[in-house]
Every structure is written in C-alpha cells, then in structure tokens.
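For this depiction, one protein chain was excluded, whereas all remaining protein chains were kept in their positions.
Chain naming follows the written order as A, B and C, and within any one chain the residues start at number 1.
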Amino acid sequence: MRRFISSAASAAVLAALLAGCAALPASSELDAVAARAIQTSFSERGIAKLDRIQQDLAQAACSSDKAPDEATAARIMAEAKAGVKWPAGGWYIGDFREGERIAQSGRGMTWTDTSTAPSANGGNCYNCHQISKQEISHGTIGPSLLNYGRNRGVTDLLAPTAQPIIEYTWMKLYNARSYSACSTMPRFGHMGLLDENQLRHVMALLLDPRSPVNQP
Amino acid sequence: MADPMRIRAQVAGSNATVRVLMAHEMETGQRRDSAGKVIPAWFIQEVSATHNGKPVLAAQWGPAIAKNPFLQFTVKGAKAGDKIAVTWKDNKGDTRTDEATVA
Amino acid sequence: MKHAITAAAALALLAGAAAAQQPAAKTGADAIAEYRKLLEDGNPADLFEARGARLWTDKRGPKNASLEACDLGKGPGVVKGAFVELPRWFDDAGKVQDLETRLVWCMERYQGFSAAEIAKTPFDRGEMANVTALATFVANASRGLRFNLPQRHPQERQMYEVGKRAFFFRGGTHDFACASCHGVEGQRIRMQDLPILTKNPGDGVGFAAWPAYRVSAGQMWGMQLRLNDCFRQQRFPYPGFGSDVTVALGVYMGVNAKGAESIAPSIKR
Partner (left out) sequence: MTTRRDLLAGAAKVAALLAAAGALPAARAAWNNTAFEAKSLADAAKAFGGGAPVESKEVTVTGPDIAENGAVVPVGCATTLAGAKRLLLLVEKNPNVLAAAFDVNDLVEPSFNTRVKMGQSSNVYAVAITADNKVLYAVKEIKVTLGGCGG
C-alpha cells in the first residue's frame, strides 16, 4: 500500500481499488477505473477539445465488444432519424467530380488541423470503401460502393423510382446510425463534418449515372 | 556531427555486395515549415567508396534521394577481410566516412 | 470480387507501363508486398538502433551516468528479452510501465534527467528522440523472441481490463475507437492491412512490429508515438506521453499478442 501512495498521480487513479487484494475488482468497478483513466489521459490541443471524450448515447452504447440491448439500439436509431436535416429545396445531387475530391480526402478535425469548418474536411470515403474503379487504393472496412447507383437501378435521378434510394442515401450519409445503431461510419451531417453542399457532391458521386462510380 | 553509417559488405561469389545506410535529412529546399518559411536545402551531393584504399565508386546525388539514404553496389574482386570505406559530402560541406570489413 | 477488381486494376497499370520487363500480372496487393520487401533490405531503423546502443552505455545527464543499471524487468542491465515482456509492473516505480515510460524513469533515476520535462518534449526532439532510439535498441535485442507479458500482478491484470475498455471507447468527431479499425480480421484502410488487435494477429504483426521506421514521416516511431498518431487520426484530444490509457493499451495489445514473434524494429509505410 505504501508503494501506491508514493507513486505518481496517474497510478494513484488505478491504485485505490487494489487495496492489497489479489483479485480483480468487479466489472462495473473496472468500468469506473477505465473511465477515470480515459478522462485523465488526454488534454486539449488546438481544435481537439476535451468535449470529444464526453460520449453521447450513440458512442457510449457502442463502446464494448457487445452490442447494446434492443431498446437502446432502437432509441439510437430513432434519435438519429429524427435529427436528419433534409437538403434545402429538396435538392439532393451536386457535382460528382467534387464528390470524388471529397471522397479522396481523409483530412480534417485532427489536432494538427486549424479549422473545424466543414470546408476544411474530407469525407474519408476511400479509407473504408471501394468507390470508383480507377482508385485501387481503397479500404475494405465498409462495403464496396462500386456501381452504387447502377446496382440500385438509378438511371434517371429525376425518376420517381429513384427517390427512395436518394433519400436513403442522404440519411445514411447524414447519420449512419439511422439504420445501424453502432455503425462504424462517421455521422457526417449530424456531427457537422460535411455541410449540405458537400453531402450533395458525395451523393452525386454515388448516384449520378454519369459518375465514374456508375460506369459498367 | 552526423551519426555513423551502417555498412554491410558481404561476399557474393568473387565480388562483395555493399549495402549502406546513411543518417541524413536530405531536405529538398522545396518544403515549408509550419510558419511558411522555406526549409533550406540540405542533402548529400557526393558519395564515394574505396576498396582497400583504392577508389571504386563515385556518385553525385540530388535532393530527390530519400531521407536516411540507402545505397547498394557491388565491388568486383573483393574478398572476406577486405576493407570497404564509404564517404559522403553534403551541400553544406559536412562529410562523414565509415568503414566496414567484407564478411 | 475484391480480388478480381484489384487484379484488373493492376493489369491496366501494367498495360500502361512503357517497359516490357514485367514478368506476370500482379495484383495491387502483390505489388505492395513487393515494395515492402524491397524496403526491408535496408531499414533505416538500424541507424536509430546504433544510436540507442551508444545512448545505453554513454555516461550522460546531470549525474553523468550510463543506463546500464536500469532494470527493464529482467534485472539491472539486462536488455535481451525485456521488450517482449513489456509493459509490466515495476516495484521500484510502483506502477505498470511500458518500454518508453520505463526508459524515461531510468533516465531520471540514474542520469538525473527530468522525466516530466522529457514527457513534454515533442517526439523526434531532444531527449525524447533519444528515448525512441533507446527503445529501438532495446526492442532489437529481443528480435525473434515471442511476446509473453506477465499478468501475475493485480495491477497488470487491471491495466489489461482498462486497456480493453479504452480500445473499444468511441469518441471524437468521427465516433472512432481503436476497435473501429483493429477489431475485425482481414480489413484494410486504403491499401494498408489492419492488424486485428483483440487477439494474436500473428508473428511480426501489430504490437510485434513496433518500434518501426516510418517511411512517410522519415522518423522512427515507438509505440507511444504510434498510439499518439492513432488518437490524432481518431480525432481525439491529445494523449499524454506515458498516460494510463497509452500504457493500458500496450498491456492489452501485448497480452493479446502472446506467442507472436517480435520483428521490431520494422519498417512501415
């Protein structure tokens, strides 16, 4: 015990629970120890403030190797859906070339970035997804989006049959938790990572029949 | 004073394969620091080598050689126990020579 | 499907190349593997390892002493085998320490450096750069050995549990946790294979590959900087050098890697 008292402050956080016993504390106590360790291990730097480790429900409920219970999952999805902001004027589609540029960029929001404005951010899309055939350096964390619109039968963006998939895609980009409570995908609209216009451009990349994504 | 090179000289048939790692920034002179100031060029310009004291290699390098440079070349007729010395000289006039024994 | 596409892309690339000296069609993954193999032949980590070896025996610091009295867990001055058992509990420090925090502790104790000052120094600068070189030297002495972190001390077991929770903790603007990229087998980000870190990912993979010479930065990275840059990319705030979370993650990854052969120091993109 004396050892702990003389040790550094960071160890003291963990030491309290030990109190000479050889067995591990109960899981809930370990949760508390870990929570304190996380809160004391980080400091703010540049635009990366400490509020970033204050979890909301969608983060906290998806922070273990077990999925949240059904009620919690349902609540996360319902709140996500309710919070989706639809594009002004029902205008969903921008320029697929701009969309490709956004999809390529993995920049933004780190402590070495200087602005939190969406214009400073990329979409990180290729980090996780295959998108256009031309880019071979793509991740596999998310599903392939090659021929995204084409595979879903989008041949005319103005056709009424295209509207459901357009709305689904907007919702997915705005807040991926709308459909999957613990989706790995960032909540681009909800968290203010991409603005309305940037989302329109990514929509175009995925859905515009002229986009490289939708070429046979 | 720059860190020593790592030199490996290994017998390969009647020759010796020499692999050299040099500790050097190889700054291109085309990058800017966080304050926007150009970082001055600083790179190895000349590399030479001797085999038992006799010059065998002479090279000129530009700033496009990667940081902490690697060089591989093969000295003809070198045997185990022979000495291979490598020298570099950079654009600021700094120089360094290290030697290895062929193994 | 995935393989068919990358193969096609590689073929297109070959067709575009002017030289006719390519043997057969390669997939993108094969080509990357070839690139990595070419780099292994001369790893600049050797330069840092050599500097670390000198720093271990040189008399330095306010006390003008070497680090040869430092106990890395296998007894004073014993370097070989220490790396594959870290992080571990240290009686003298009264806490669980990873390789880098242990080195800093020894630099304070035996050489008279200020551990707090070193912890505040940016990576790649001053004494912090020396810590990285020392870590490279210590890791190199355990090359080829297998990870076997002790879990006898209750603090070691508790740090494992803390590390596990930190690993799954989602936060930041992008909701990322360590687990977002390293919780599933066989995934990659862009072209880079992501090691699964919730279990032994195999010899020389993940925890068993660092410290590594990081080609993109032209720097030697120890595990502390590896984790620091992971958290940066996770859009988290700044993790303190040797903070509980970083050491606990080391315990979590190291214990999970039990039996994996260390190839550190390695070379990475």
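Basically, a contact is a pair of C-beta atoms (placed from the backbone, for glycine too) under 8 Å apart; a residue touches a chain by one contact, two chains touch by 3 or more.
Since the structure is predicted, the reported quantities are computational estimates derived from the model, not experimental observations.
Trainee: Which shown chains does the hidden chain touch?
Mentor: Counted over the whole complex, the chain not pictured touches A, B, C.
Trainee: Which of C:D46, C:D71 or C:E161 sits in contact with the chain that's absent?
Mentor: Among C:D46, C:D71 or C:E161, only C:D46 touches the chain that is not shown.
Trainee: Which chain B residues would touch the chain omitted from the figure, given the whole complex?
Mentor: 4-9, 15, 26, 28, 30, 45-46, 48, 50-51, 53-67, 69-77, 83, 85, 87, 89, 91, 96-101, 103
Trainee: To test your reading of the contact rule: which positions on chain A touch the chain that is missing from view?
Mentor: 104-108, 110, 113, 122, 124, 126-127, 136-137
Trainee: Please output the residues of chain C touching the missing chain, sorted low to high.
Mentor: Touch with the absent chain occurs at residues 10, 13-14, 16-19, 21-22, 26, 28, 31-32, 34-36, 38-39, 41, 46, 50, 53, 140, 143, 189-192, 215-216, 218, 232-233, 269.
One rule holds for everything that comes next: only the chains that are shown with their structure count from here on.
Trainee: Any idea which chain sits dead centre by C-alpha averages?
Mentor: So the chain sitting closest to the middle is C.
Trainee: Can you compute the centre-to-centre distance for chain A and chain B, using the mean CA position of each chain? Integer Å is fine.
Mentor: It comes to 46 Å between the two C-alpha centres.
Trainee: How many angstrom lie between the CA centroids of chain B and chain C, rounded to a whole number?
Mentor: Taking the mean C-alpha position of each chain, the two centres sit 28 Å apart.
Trainee: Measuring centre to centre with CA averages, how many angstrom lie between chain A and chain C?
Mentor: Centre-to-centre distance between chain A and chain C: 26 Å.
Trainee: Got the chain B residues that touch at least 2 other chains?
Mentor: Within chain B, no residue touches at least two other chains.
Trainee: On chain C, where are the residues touching two or more other chains?
Mentor: None at all.
Trainee: Which of the residues in chain B end up touching chain C in this complex?
Mentor: Listed in rising order, the residues are 3-4, 6, 19-21, 23, 25, 66-68, 70, 72.
Trainee: Residues of chain C touching chain A in their complex?
Mentor: 1-2, 5-6, 8-10, 13, 28, 91, 93-96, 154-155, 157-159, 161-162, 165-166, 168-177, 179-181, 183-184, 186-191, 194, 198, 231-233, 235-240, 242-246, 248
Trainee: State the interface residues of chain A toward chain C in the complex, per the touch definition above.
Mentor: 3-4, 6-8, 10-11, 13-15, 17-18, 21-25, 30-31, 33-35, 37-38, 40-45, 48-50, 52-55, 58-60, 62-65, 109-112, 124, 126-128, 130, 133-134, 136-141, 144, 146, 184, 186-187, 191-193
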